[in-house]
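One protein chain omitted, others in place.
Per-chain residue numbering starts at 1, and chain names A, B, C, D and E are given in the order in which the chains are listed.
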Amino acid sequence: MMDVLHFAVLTMLLATAFFAIWFKGLLPSAISLSMFSLMMALEFYILQAPDVAIAEASIGAALSTTIYIFAIRACSKPRKAGGGDKQ
Amino acid sequence: MKPLSLIVRTGCNLFAWFMLVFGVNVVVHGYASPGGGFQGGAIVATFIAFLLVSYGGEKIHSWVNEKIYDLILEETGLLLFITLAFMGLPTSFFYNFFTIPWEAYQQTGRLFPQGTTAIMSIAVGIEVAGALSMVILSMFKGIRLVSDRQIEEEPGHDR
Amino acid sequence: MWGVVHTGFGSWDALAWILFFGIAAFFLLWFRSLGRSDYKKGTDQDEIFWSSNVVPEDGAHISVPADAAYWGFRKGMEPFYKGLVGMHTGLAPDIVGWYVVVVAIMSVLILIV
Amino acid sequence: MKKMIFILSAVIIGGLTCGLLDVPHPFGDPGVVPMDEHFLGQALKDLSTENVVTSIVFDYRGFDTIGEAAVLFTAICSVTALFREGRKKS
Amino acid sequence: MNWTDHLPALLLAVPLLGAFVTPLVSLGGKMLRNTLLVVTTFVTLVIAFLLWKDVLVSGTAVYVMGEKVFNLTMPSGMKLPVRIILEADAFSAFMALCGAIASFAGALFSLNYMEGFSGMKRYVSLYCLLTVGMLGMTITGDLFNFFVFIEIASIASFGLIAFWRDKAEAVEASFKYTLVSQVASMVLLLAFGALYGKYNALNIAAIGSLLKFGFMEKIVLVFIVASLACKCGAFPMHMWLPDSYAEAPSGVSCLLVAVSQASLYGLVRVCFSLYGVTMGASFIPWVVILLGLASMFFGVTMAVVQHDIKRLMGYHSVSQVGYMLLGFGVGMLVLSDAKGMADYGFAAIQGGVFHMFNYTMYKALLFLAAGSLYYTTGKRDLNDMGGLARKMPYTTFMFVIAAAAIAGLPPFNGFVSKLLIYESSFAVHPSLAAIALISSVLTLASFVKVFQTAFLGPEQNAFLSVREVPSGMLAGMGVLTVVILAVSLFPSITMSYFVEPASKALVDQAGYIGAIMGGGM
Partner (left out) sequence: MIGNAPFFVVGLLFLWGLMAIFTQKNLIKIAMAITILGSSVNMFLVALGYRTGGRVPIHFLEGDGGPMVLPTPQAMTLTAIVIALATTALILSLIMLIYRHYGTINVDEVRRLRG
């Protein structure tokens, strides 16, 4: 039973990591990354590390996602063209 | 930030206070149950993230001064932590200087927090809560700074 | 106190070098003293000769820019520099990429050798 | 072309990493672990802290923790320095 | 209990405390904050000096964090150390002293240099933290602790490189450094984790006493060597280095030089003390030699064509790191061969160790001199400069000394270390020494170019109002100049009290392990 759960969590880890990079949009990516962190927390719990699981859940899933969303918001406001690698 | 729907905002507001209490609980009971300084501090820091969602940035910035987080929370935690480390110095840096003997401890029922670890845990909890809240607030401020206001060249570059 | 450092094949003596520089300075000053003694500052002896052209007001116009230094060297090693400068693309993933390539080559080699 | 070389190298490293990771010990069987057994056995007696991880974090490897607090402090200093208001030109 | 026993812990605790109290002290105003920076770095320098003296007199200093007795490395019944141990042998203390000097000079320089900028409260904190990270890397004896300190140093340098965030290039340089440094750190942590998994220990000496050279250890060695070589800027992985050294404020560039030396220290420590003679048959020494040759040659050829003064010096850093890698590589090559070691291997290691010190001193001074030029003229492009020698006589004097030292002109310290490296690498193969000599000639050529275009030439109207830099900046450069002149003029004292104990401690793997595993009370 535990092994089946473990396999499911490992598969979800790979899938969420894959989709975090694969999605075209940035917001879906950030949500997928948040799911990745949550799955990681679950994995830590299965590996008998509740201390690390709490830390990963609060830091990875909540705070990290928050700052990712801040960054995405800051970078998606339309700006005038120019810049780039031209001086 | 665009205002979200009323249900989300109210839910976040309620949830935030729950997270605050839960975080403090995790910090304080870190010596005997899963948790401790980092984990609890991080949970407390989600409090400010939820408040940002429920009330919006302008209100939060008008309520809390960043100096609260910077000077009071963070400095208290860091200085308490390093002072505790220094206090072990006659023996060695980081020495755990007031442990109770094992026999005496067993008689108290094994739930009494003791040794420097419990205090250090609280110190780190305060520090981490202040630090992560500060990160969230400054990055939120950074959105406005980046998009609206010009980051001007500083006078130091002029000759 | 000044001492000599033996490096295995030769030796290194700071005092000898200072003596050498002292003697060199003596000869330098001696040759300088043989020069003309009627030089005066501020007279027309002081003026720059610029191939009979008018000397520019601003020194920036007659100084050699840094780009011009070693022009021949760079011209002679043109293909070398083309490859080397082309390698420095300035793209962030390329920097990581070179690191990864080095790690990969090293780890393959260490397993083979 | 260049990108293909990079990806190939990454694959080599990833493959080696997959091969490397279970060499120390197979999953779930760490074998003889003197250091961790010492922590597990002594944590309660030395410090009387029930949570062994907490006792490692704050006592046995406390210096790492102060380094880690310093990392957080560094991150704050960096982020607030990057988003500072700045001095206006007079 | 003698208070000097606590020096290794104090060396890290004092700058850490300085960083932590900075926000409080800044409430008291600018003067107090500046005083704090100078006092903290000066006290650190004094502690580093005392530690070095102590180690020289009484052998390797071992400090166990949080134990009942400060040097009880192994609690009763244990065969391995369990706590974090700071181990300062002669080489560590040497590196710590060298870094502390650079930190003090950079702090003095920064006071006037950063006058016109906001956010100085954070600058002081980050500067102290960068010092902590650099010093911690040099004296820690624990692998994971080494990782933590390397991260403190890295994150502090990300913030400091991008400190002038109103310039796009500074942010870009910082981003590139962040990316490559973070990937390298993660690979490093993976390697350390694998070592922990196999030997169930984190102490360098403990793992060194158990190590057997197998499949895992080979890969781990490659990961560690490549990551740390990337952090100190060896050739194919050096591209972040000129960018970040050029765009950082000059006081920071000065300290970043010391940080890269601390990374190199880690590389050398892992190769000599963790692996030691067990890796003798592998080709890692040749990899280090080849990395060194490539860095040396390609770094300096890139430097010749640069016209941005700090970028030019950044490429020179790549080139100079190559010399040290060459010296240490030759030393590693003959590590298990007693005759070769006595003939030329020890000289190579001495050359490498001495060059680390020399390089930190004169490259820091060169960056500070370049910063002075930026401070007075507001320009970094050599094409726009000229005729500054009349306006800034002291800066010119110190620049000439540093340039002569880096080019290896005879009366200066750079010559001694380069001579040692040439001779020993000649014994391995003449072509190694030939490439080193060519690089040295090109170094001289490029510094002649800098001197000629920036300082000589006719006076320019754009620089009529240029004055000599303020006294704080001169003091910062003066500290380094005095050190360079002292080291140059008394080479035998330097070699016998400074370089030789450090080299001996580096080669002596049994001594390093014995200080922890053998002592134990």
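Just so we're on the same page, a residue touches a chain if its C-beta (ideal position, glycine included) is under 8 Å from a C-beta of that chain, and two chains touch if they have at least 3 such contacts.
All figures in this text were calculated on a predicted structure; none of them were measured in a lab.
**Q** So which of the visible chains would the left-out chain be touching?
**A** A, B, C, D, E
**Q** Among C:19, C:55 or C:91, single out the residue that touches the unshown chain.
**A** Selected residue, touching the omitted chain: C:91.
**Q** In the complete complex, which positions of subunit D touch the hidden chain?
**A** Touching the chain left out of view, subunit D contributes residues 3, 6-7, 10-11, 13-15, 17-19, 21-22, 24-30, 33, 35-36, 39-40, 43-44, 50-53, 56-57, 61, 64-65, 67-68, 71-72, 74-75, 78-79, 82-83.
**Q** Which subunit E residues would touch the chain omitted from the figure, given the whole complex?
**A** 144, 148, 151, 155, 158-159, 162, 165, 168-169, 171-176, 178-179, 182-183, 186, 189-190, 193, 196-197, 202, 243, 246-247
**Q** Can you list where subunit B touches the absent chain?
**A** Against the missing chain, subunit B presents residues 32-34, 38-39, 110-111, 128, 132, 135, 139, 142-143, 146-147, 151.
Definition applied: only the chains that are shown with their structure count from here on.
**Q** Spelling it out: a chain qualifies if it touches subunit C and also touches subunit E; which chains qualify?
**A** Touches both subunit C and subunit E: D.
**Q** Taking mean CA positions as centres, which chain lies farthest from subunit B?
**A** Most distant chain from subunit B: C.
**Q** By count of C-beta pairs in contact, what is the leading chain pair?
**A** Ranked by C-beta contact count, first place goes to C-E.
**Q** Suppose each chain is reduced to the average of its Cα coordinates; what separation in Å results between subunit A and subunit B?
**A** About 22 Å, centre to centre.
**Q** Could you grab the centroid distance between subunit B and subunit E? Build each centroid from C-alpha atoms only and quote it in angstrom.
**A** Computed value for the inter-centroid distance: 34 Å.
**Q** What are the residue numbers in subunit A that touch two or more other chains?
**A** 51
**Q** Got the subunit D residues that touch at least 2 other chains?
**A** 16, 51, 53-54, 59, 62-63, 66, 68, 73, 75, 79-80, 82, 85-87
**Q** For subunit E, which residues are in contact with subunit D within the complex?
**A** Of all residues in subunit E, those touching subunit D are 16, 19-20, 65-66, 75, 78-80, 82-84, 116-119, 122-123, 125-126, 129, 132, 136, 144-145, 148-149, 151-152, 155-156, 158-159, 162-163, 165-166, 190, 194-198, 200-202, 215-216, 219-220.
**Q** Residues of subunit C touching subunit E in their complex?
**A** Touching subunit E from subunit C are residues 1-5, 7-10, 12, 14, 17-18, 21, 48, 57-60, 62-67, 69-70, 73-74, 77, 80-81, 84-85, 88, 90, 92-96, 98-103, 106-107, 109-111, 113.
**Q** For subunit B, which residues count as touching subunit D in their complex?
**A** So the residues of subunit B touching subunit D come out as 30-34, 36-38, 70, 74, 77-78, 81-82, 85, 93-94, 96, 99-100, 102, 105, 110, 114-118, 120-121, 124, 127-128, 131-132, 134-135, 138-139, 141-142, 145, 151-155, 158.
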